[in-house]
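For this view, one protein chain was removed and the others were kept in their places.
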Amino acid sequence: MTEVSVDFSPALRGTEQSAPLLQVEDLRVEFRTRVGVAKAINGVSFEVNSGETLAILGESGCGKSVTAQAIMGILDSPPGFITGGEIRYRGVDLLKRTDEERRLVRANKIAMIFQDALSALNPVFTVGFQLAELFRKHRGMSRADAKKRSIELLDLVKIPAARQRVNDFPHQFSGGMRQRVMIAMALALDPELLIADEPTTALDVTVQAQIMGLLGELQRERNMGLILITHDMGVVADVADRINVMYAGRIVEKAPVYDIYAKPSHPYTKALLESIPRVDLKGQQLNVIKGLPPNLTRIPAGCAFNPRCRYTQDVCKADPVPPLHQIQPGIASACHFWKEVRGE
Amino acid sequence: MSDINAATETVAGAPTTSTAPAPAKDSNTAPAKERNASLWSDAGRELVRNPAFMISLGYILLMVSMAIVPWLWTSRDPAICDIKQSKLPPFTGDHLLGTSVNGCDYWSHIVYGVRPSLLIALLATIGITFLGVTLGVLSGFFGGWVDAIVSRIADMIYSLPYLLGALVFLTVMRKSELMTRSQNSQVVVIAIVLVILGWVGVTRIMRGSVLAAKNLDFVHAAKALGATNSRIMFRHILPNAIAPVIVVATIALGSFIAAEATLTFLGAGLQAPAVSWGVMIAGHIQYFFEYPYLVLVPCGFLVGTVLSFILMGDALRDALDPKLR
Partner (left out) sequence: MGRYVIRRLLQFIPTVLGTLFLLHYLTSVGMQLTGNPVRALFGDRTPSPATVEAITRKLGLDDPCLKSPGNPCLELFWQRLGLAPRNGTFSGYLQGDFGTNLRFREVTDIVSTALPYTLKITLIAFLVEAIIGIIAGVLAGKRSGGFMDYVVKIGTVLVISVPVFVLGLLVQLFVSVKFGNWLRTQEWVPEVISRGLFGAAYKIDYPFASLVIPGVVLGLLGLAATARLTRTSVQENLRADFVRTARAKGLTGKRVIGVHTLRNSLIPVVTNLGLSVAVYLTGAIITEGIFNVPGVGNQIGKAIFQGESMVLIGITTMLVLAYLTITLLVDLLYAVLDPRIRYE
């Protein structure tokens, strides 16, 4: 197969190196299913720059993975549809580009790591095949060269005996090693932006730390932008620069990582922080968030968090949805009562 | 494809996995029963609205009425034939579908030919359902050596291509008194052979269902409360596992009718003077090119019947599968 991408060194047509790496502007996604339309993302905006780590935090079903898939352009459609907004990579709105152009952005410019490496890797091909495929199809390399590069990559992600293991199948690796393979695969074509969707959720705690350490190290070396999607506040604290907290398809709080831990500005963030078990509060009752995340086909009017929030007043229960109040440069909260939440 | 095991697997693959209902934490039988009641009444409502099912059901009811009271459908005796009036075309005189090569009224043969086919299918289906459910429940519930024996025998039978096995046995039996004495005796022998070679599919489905049901919480709970084995089987497990068997049985009715006709066509099934669609087809095959309707008319009725049963089975499966709603 002769691929158009044999020489991909010229960047995507119309990009400007000076523009921010990735800007998402008012993104909206909905899933049209038989039971109704689920509004998965309702106007999400954020920005990531080279060398920076943005964490997107939220419970399962809040739309964080959907955001990642929308950026990658791998949303299952149908049922998923992007109904509005822009996704700008170096100033170019990807949503306005052809499928072929978007395909070439994937892996070359923006790459992704998935949560469960066992199911995300194809069980019937060797790890080497799945890595080499990238070099062969995107760079037009020979089988032998591609295999050599694959071994180098496995070395890079610190898989021992890479030369032998390149011929192994995914199920022959341990969970942590498999996730390293996923990372190697994502980094193969030197992308500028890496999206990691719950990269450590399926792993043991000790392995989690190793993988996060590796990711951070590789990111610094290559000055990549990193979007880290997680529900785990512990993971975020060590690596992220900034945090966006999502709830029911919207961003409810944005802040640098230290500020969020020190002084959350949204009741939801605050509740999340309080629900982490802490050694110094041993013996006390753990604060869990009451209720369940809303059904995305019937999101409550006003602030979507109002049925579970202890600050709720009548204004929260009616539209419009509270806007993101700019509190300080870099800190914003979508709560009418952010002052009370911050204790100011 | 008249292979019952293949047919049940291609058509009825879904229900085995889908009938395991949401686990009920409650230990008494009420929730299981209620759930089943609503499953069946929901399914009933859905089936009534399904045109394919209703048309098929109507066709089958017509055929069943022909089998039970054939004299209401034709005033002629199928045994009275006039060789001088052989191979008359349809609509001649009072012969609605013309006459056979022996000058028998073709319509009366069609009417009287339903009974043996339906009877074989019905007996065989009852047989495989009874045998399959019993063996499936026993081997699924008790496991161990019961399971080992049943599974090994099932494997053996499964390794013998279905029709080939029936063909060999019936050919050897063909001249025996059992196969020449009367139509009813032929019917019973063919049905028994079909059962012996056909029970494996139902057993495997049932065994799977029982294994799945065994691990549901309410079964554990019933066990913990000291319910007896038989009570657990009949009150808790069977109601949950029976839906896929009903689907398979419906489809099996169609497959057995096809199997009987195929065996008869090959000369190993029913033999004249028995009257059946298969006999009609086999008896006129040598006149096929000159008088194609003599073959095509019974073929048409045959395909209609088989198709109806299979469509009904398909509709039943869709209606009984809560996941598809």
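Order of writing sets the chain letters: A and B. Residues in each chain are counted from 1.
Definition applied: contacts are C-beta pairs under 8 Å (C-beta built on N, C-alpha and C of every residue); 3 or more make two chains touch, one makes a residue touch a chain.
Remember, it's a predicted structure, so these values are computed and weren't measured experimentally.
**Student:** Out of A:I56, A:I87, A:L121 or A:V236, which residue would touch the omitted chain in the full complex?
**Tutor:** In the complete complex, the chain left out is touched by residue A:L121.
**Student:** Among the options B:V150, B:L167 or B:V245, which residue touches the chain absent from this view?
**Tutor:** If we include the chain that is not displayed, B:L167 is the one touching it.
**Student:** Name, in rising order, the residues on chain B that touch the hidden chain in the full complex.
**Tutor:** Its contact residues with the unshown chain are 1-3, 6-7, 10-11, 152-153, 155-157, 159-165, 167-176, 178, 196, 254-255, 258, 261-262, 265-268, 281, 285, 288-289, 292, 295-296, 299, 302-303, 306-307, 310-311, 314.
**Student:** Across the whole complex, list the residues on chain A that are touched by the chain not included here.
**Tutor:** On the side of chain A, residues 1, 3, 5, 69, 72, 74, 76, 103-108, 111-112, 114, 116, 119-125, 133-134, 137-138, 169, 171-172, 185 touch the unshown chain.
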